[in-house]
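Sharing a structure below in structure tokens format, with a few things to ask.
What you see is the complex with one protein chain gone and the rest in place.
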Amino acid sequence: MSDDSTRCGNAAYSAIQISPDDPLRARIAEAVQSVRTTTPLAQSFTNFVTINLVANAQLASGGTAAMSFLPDDIVDTAQIAGATYINVGTLLPFYKDALADIAERLGRLGKPWVLDPVAAGIGTTRTAILQSFRDHPPTVVRGNASEIIALADMWGLNDNVGGAYPSSRPAGVESVDDVDSATGAAMRLARHLSSHAGKAAVAVSGEVDLVTDGEHVYRLPGSSAMMTKITGAGCSLGGVTATYLAVADPLTAAIAASLLYNRAGESAEAASRGPGSFQVEFLDALWNTTAEQIAASPMSMA
Amino acid sequence: MSDDSTRCGNAAYSAIQISPDDPLRARIAEAVQSVRTTTPLAQSFTNFVTINLVANAQLASGGTAAMSFLPDDIVDTAQIAGATYINVGTLLPFYKDALADIAERLGRLGKPWVLDPVAAGIGTTRTAILQSFRDHPPTVVRGNASEIIALADMWGLNDNVGGAYPSSRPAGVESVDDVDSATGAAMRLARHLSSHAGKAAVAVSGEVDLVTDGEHVYRLPGSSAMMTKITGAGCSLGGVTATYLAVADPLTAAIAASLLYNRAGESAEAASRGPGSFQVEFLDALWNTTAEQIAASPMSMA
Partner (left out) sequence: MSDDSTRCGNAAYSAIQISPDDPLRARIAEAVQSVRTTTPLAQSFTNFVTINLVANAQLASGGTAAMSFLPDDIVDTAQIAGATYINVGTLLPFYKDALADIAERLGRLGKPWVLDPVAAGIGTTRTAILQSFRDHPPTVVRGNASEIIALADMWGLNDNVGGAYPSSRPAGVESVDDVDSATGAAMRLARHLSSHAGKAAVAVSGEVDLVTDGEHVYRLPGSSAMMTKITGAGCSLGGVTATYLAVADPLTAAIAASLLYNRAGESAEAASRGPGSFQVEFLDALWNTTAEQIAASPMSMA
């Protein structure tokens, strides 16, 4: 495991550019287009801070949205939704039982879902919820580097002995670790997910995004520093990943969503004068960026 | 009842245009103007997804807003508010008792309120809440076609025997039924409300909006397809209907709010480049559309 982590940490230096005619690019374009023509429903159990942006980003990407907090709602809606998104940002006491129950039922129904382990490592309630997902894991995990490392550690997947988190202390919802340092944790998480769900993916958001299916690691450069000056860029990326997961395999869904976000972030930065206009332009760019632009994005593989 | 439904279904074909000097138009202009000069308070118990847009739309329409989730807050505020809005979009476990209690108290106090039965038919908790409103019903119901049909069915007002919903399976928060197919259910609902509250109205939102007081059915064409690409167009229309209900009778309030939304949607579409700028322009248009423009809208009656 230690070797693994080292290899992955070095992988960036031997990265191979993804060629213009790689079949992955066709799958990405197809996912983007399919969402726009079939408007798939992805439902969310997400935090109160950014719930509006999650729904609006899913709509602007071409999907439809439904938000719920009750197991009976989620299970009913899972029958008609293409995927589910669970984000543990703002917790209420009853979530502890509700979320464990929902994860178990989604697993039993074989329904794909995306987890955003916001602020993993903060609070005993959040830790209990995230630990409960270990045996009924999601299809995709998306987080920042600190969250991915903390989640892998909570699930006993990291190589350190003794249980201390390998990251420095979590800084609330902001990552204190850089993306590359999470490569090993991301790969081990992806393999754990795959062992339950078949295909799976883990996405680590940062200056350069990493996405892995447990075998390969894709690096997706670009985006805008203004993404950190609006609340919910990461949360809504998780929601849009669920939207793509309704029409595509986990790796394609996670990459397509990150690429759309990177291109839309760049467009929005160019057109805006501050975080208020950035968010407006960003939603417009989610709507207007073409499938070809998204699929033609720079990408390398380790 | 079956006859009724058929007659209403056909009503569109024999629609009469509302003349420029119909007294209804004067009542609409007066309601719009009265909200802007008296800034009435309408309180809301609404979902977490679009609660911000509900409040902002009420403010942009000229009213003031207060949002609560506790019976003691709602009942205290009901003393000073002109109307109350209840939306069952995102439920928490304690709402089941709280909402039944609030509806009963509003009824006992004789306070007018608007119900948005979001996602009616999904989840046992939501169904229990909506059923509890049958004997303490609102003054106005606003929903999409599927929700109106499902609610009328839950309250035993539809003509089908055996309890199956007459609509196809509810598709989460999106309507799967067209507006005209809900005409019969809307009229029966409006009569049920009237039997408790005196004057009442039911509004069905869609490509063409329908509003009925149980006797006549008004058809309000126009608006923008972009309204479905932002979250909360329907929810916030329910909130603005409550704002108008604070100064006008139920039928006038429901029509005035729908007309304002249709005109503001058209303005916003013309001025925007995607769903981000659409929402900004829409709020500006709620603020800037004149009472005369609203009252002069195309309308027909069946």
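Every chain is named by a letter (A and B) in the order it is written, and numbering of its residues begins at 1.
FYI, a residue touches a chain if its C-beta (ideal position, glycine included) is under 8 Å from a C-beta of that chain, and two chains touch if they have at least 3 such contacts.
Every value quoted in this text rests on a predicted model; they were computed, and no experiment measured them.
**Q** Any idea which of A:15, A:49 or A:301 touches the chain not displayed?
**A** Of the listed residues, the one touching the omitted chain is A:49.
**Q** If the hidden chain were put back, which of A:123, A:156 or A:298 would touch it?
**A** A:123
**Q** For the chain left out of this view, which of A:20, A:93 or A:110 touches it?
**A** A:93
**Q** Using the touch rule from the top, list residues of chain A that touch the missing partner.
**A** Chain A touches the missing chain through residues 47-50, 52-53, 89-93, 119, 122-126, 169, 171-174, 228-232, 272-277, 279-280.
**Q** In terms of residues, what is the contact footprint of the unshown chain on chain B?
**A** Interface residues of chain B facing the absent chain: 41, 43, 48, 51-52, 55-56, 59-60, 64-70, 72-73, 76-77, 80-81, 92, 94, 279-288.
Note that in this section only the chains that are shown with their structure count from here on.
**Q** Which integer distance in Å separates the CA centroid of chain A from that of chain B?
**A** 36
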